[in-house]
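All protein chains but one are shown at their positions in the complex.
For clarity, chains are labelled A and B in written order, and residue numbers in each chain start from 1.
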Amino acid sequence: MAMIDSTRRSFVTRIGGGAGAMALLTVVPHPASAETIDLPERESAILEAAFGSSVLTPGKISLDMPILAETGLSVPVTFKVDSPMTEADHVTRIMGFAPGNPEPVLADYQIGPRAGLAEVSTRIRLARTGFVYAAAKLSDGTLWGTKFSIIVTLGACVEDIFDLDWQRDAERRAMRAEARAAAAAE
Amino acid sequence: MNIHNVSRRKFIVTSATAAGGMMLGFNLPAQAAQMNANPWELPTDKEGQEVNAWLAIDPDGTVTIRVGQSEMGEGVFTSMPMIVAEELHVDWKMVKAAYASGNRYLRQKAEDYQVAAGILNEDHQVYRRMGTGGSGAVRRSRTFLQQAGASARERLKEAAAQAWGVARADVTAKDSVLSSGNRTGTFAEFATAASTVALDVEPVIKTPDQFNLLGASVARLDTPLKVNGSATYGIDIRLPGMVYAAVRANPVPYGGIDSYDADAIMGLPGVIQVVEIVPGEGQDLRSGLQPAVAVIANSYTRALSALDQMPIKWSATPNDGVNSRDLFADANAALGMPGAISVDEGDTAGAIAGATTVVEGDYQAPYQSHACMEPFNCTVHITDNRADVYGSFQNPPGALAVVAEQLGMDPINVFSHTTFLGGGFGRRSRNDEPRQAAEIARQVGRPVKMVWTREEDMMQNKMRPMAVARFKAGLGPDGMPVGWHARVAGHSITAHIRPERIENGLDNSLLAAVRNHPYNIPNQLVDMHVRNSHIPVHYWRSVNASQNVFMAEQFVDEMAQAGGHDPLDFRLKMVEDLEDWSLVLNTLKEKSGWTTDLPPGTGMGIGISEEFGTVVGQVATVTVSRRGQLTIDKIVAAVDCGHLVNPAIAEGQIESAIVYGLSACLAGEVTISGGQVVENNFDTFKVLRINEMPIIETHWALTGGDKWGGLGEPGLPPVAAAVANAIFYATGKRPREMPIVHTDLSWG
Partner (left out) sequence: MATIRISIPETAAKDEIVEIRTLISHPMDNGYNVDARGQRIPRHILHTFIVTYNGVEVFHANLHPAQSTNPYMVFHTVAVETGTLEFTWLDDDGSVFSDTRTITVQ
């Protein structure tokens, strides 16, 4: 019996599909990511607490996910770390973050040499267009990271459609409150 | 003789005449060549030399300017290229418009892509923001389109300067010609060289006082195609080997399928297959995919005929008993309870309690259909490692994304091809149809064109929400308001799309014009209740303002009347510290011949609102017979959107908003019975007929400066209020309910 419906099967095929599809999935890294993985403050603090440090070296870990999602309700993602996964040299923990989410932690996996392969796939929710970060801690204590930019089309559209009108409303109300306070003072 | 040229000329003459006494600009000569009837394709066979992502120059000098928004009648295929052309100094006769590629949009970042940590938005993509909504085409794209044109112009000048051994400052660009001293060259000659030029500093874009092209009523580039019938809409798509799908979902939205008998129709002529659409796990209402069954045949007629003959038993749902009367009763009951507070300034209850006069009014508005002229459709072609999706998309990258999601493909291998749109009004930004078409095509394994019947289109629509409101105000001894309490209960779009933006039951978007009105009232309380049903909702041209302005602006008239004030002067007094609102109201007063002193059965009424940065006021003149027959004689609009790109197109936007708004306020409504939409075709869903169309005058009251307001939607909300207020002055009766047809207007 198929555990998954056919839609999902094609998704799984893609994830596990190897070379062909995979090469296209891996997106051109953001220029800044070559030197540094600059996690925002909130995410740095979480990583600091979990890994003992938030200084990530770019490399070893990769994020495979689509570069575009319509609703962000269920976005496929694969965290993969280049590691032999031996007793002497393995990944101990993988974390993922989306700073655009109200709660930024996407994933937090503890694995070890018994995994054989440092690769986990799942589906996550993304509230808006932005970066997704991945971090891995290795058995030698080193920390590695990467980031990936994804467009969430529906979320971003709703985000700012009315901003201009609400901003004007706030300005008018502030202006009048000031005028009233000034009139009262006289 | 060339028929379509004649037609186009007539059209231009018509729009110039309609412009009446206002700034007319000038009509440039007809453009040399048409756009491509398939707007997603380049207009010429050969790809021109791209100077930047926005424009390509062909050897013959044709400049193709790419447009990120979708052409649904609002004129983006003309106004957006005009913005680029203004800076490019191209000969406008050589300009063609084409859609920007949705696929490229997601592959490529903008040249100046720079982001701070974690802060990234769609504007960092090569075409910045694709998709059409929020009246944002000009409003939100102007600066980067101007920059794209200016940047290309300076690169062309630099290329010529290098070739001629002169300084760039000594090269001028005008009408596609570069010149320096006695040397001249065309844009086409230097396009290749320009594409490799790197500028040290990007040029500064023009300010409105430097515009030459912007502000002119240039003829629309898409008109010839639409007049001669060659423009390709989604419903016109034909692909080799294509089959057709007729689809039907449970008439109770999101209800399931109990059973269907495919065998009963498999022998019918042309029938190929029956496909069942089963939403995957986790595909809830927001995914837009609902259980449905589709018949595939070698012609649409055969597919539809077979679908009609196939026995289908729909599952019972918890919503089978839902009806509009109960939904309104529930929402009206909520008006009796304190709601989530949006604004609470001063002591509103105290001010009203101590007021000289207290005014109260209740209003309601139903679910409303978009009723796009072109029924929903989408064509999907899947090959080994690629999918192509064709349709009338307001949000092409979104269409691409849902197809990718549904097929489990990488979006990079999905290509969206946007056609002309036969109406959008927000409905075509939802992208439920590409998902459904993709799922059908996946099962069929051939190119499939899916078309909804009118009935399917209206019964499975994602509606403008219903809402009710209660207003209470206190007036001081001078008849001016001292306290304003507004309470709204209605269906929340945000609850479906971005629920995390609702805090403690508060959805501010339900309060457009009820909270963010500009009237200077010292004590204000605005609260609200979310009251959702199973009816799916989505954006409808001008969104919640479409019903809220009908309510709030009628109540403003009720206050004026109770306080003994002229309604226009009453409003002026409350916005005297706002330049733009005052200008719009004064313009209306002057241009409409404003008076409340008209014979019985005749009335003038006003409505005004601000949306997407644009203030629009309208005065309606109506005649009502003693038996209650309503005639809208005239609508005069005054508009402050700051600046105009193309006055003729802008005027068309205001007129079109008024037509659409009038349809909704006079007779258009969606009622629910047995959980289903009742009005499923134009026999029951009324739209404005040509003989009901009033004279419309649009006057620009532009404050200029930094203001660049939107125009697609802000023209709509005031009309319903203006008409309702006019009816009151004609008859003494106030239509508190949308559509107005529900109110008996007989008098005397």
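Rule of thumb we're sticking to: a residue touches a chain if its C-beta (ideal position, glycine included) is under 8 Å from a C-beta of that chain, and two chains touch if they have at least 3 such contacts.
As the structure is a prediction and not an experimental result, all values here were calculated from the model.
The chain that is not displayed touches the following shown chains in the complete assembly: A, B. Of the options B:78, B:492, B:516 or B:561, the residue whose C-beta touches the omitted chain is B:492. Among B:170, B:281, B:308 or B:478, the one in contact with the hidden chain is B:281. Set against the missing chain, the residues A:56, A:124 or A:150 yield one that touches it, A:124. Think of the hidden chain as still there; on chain A it touches residues 3-4, 8, 12, 15-16, 73-75, 78, 98, 101-117, 119-126.
Although one chain is not displayed, its contacts with chain B can still be listed: residues 281-282, 284, 340, 492, 495, 499-500, 502, 504-507, 529-533.
Here, only the chains that are shown with their structure count from here on.
Averaging Cα coordinates per chain places chain A and chain B 32 Å apart. Considering their complex, residues 106-107, 113, 115, 117-122, 124-125, 131, 133-134, 136, 139, 278, 280-284, 286-287, 343, 345, 385, 395, 397-398, 400-402, 404-413, 429, 431, 439, 442, 494, 497-498, 500-501, 508-509, 512, 515-516, 518, 520, 522, 543, 577-578, 610-613 of chain B touch chain A.
Listed in rising order, the residues of chain A touching chain B in the complex are 5-14, 20-21, 24-25, 30-32, 38-40, 43, 66-71, 73-74, 99-100, 102, 123, 127, 129-131, 149, 151, 153-162, 164-166, 168-169, 172-173, 175-177, 179-180.
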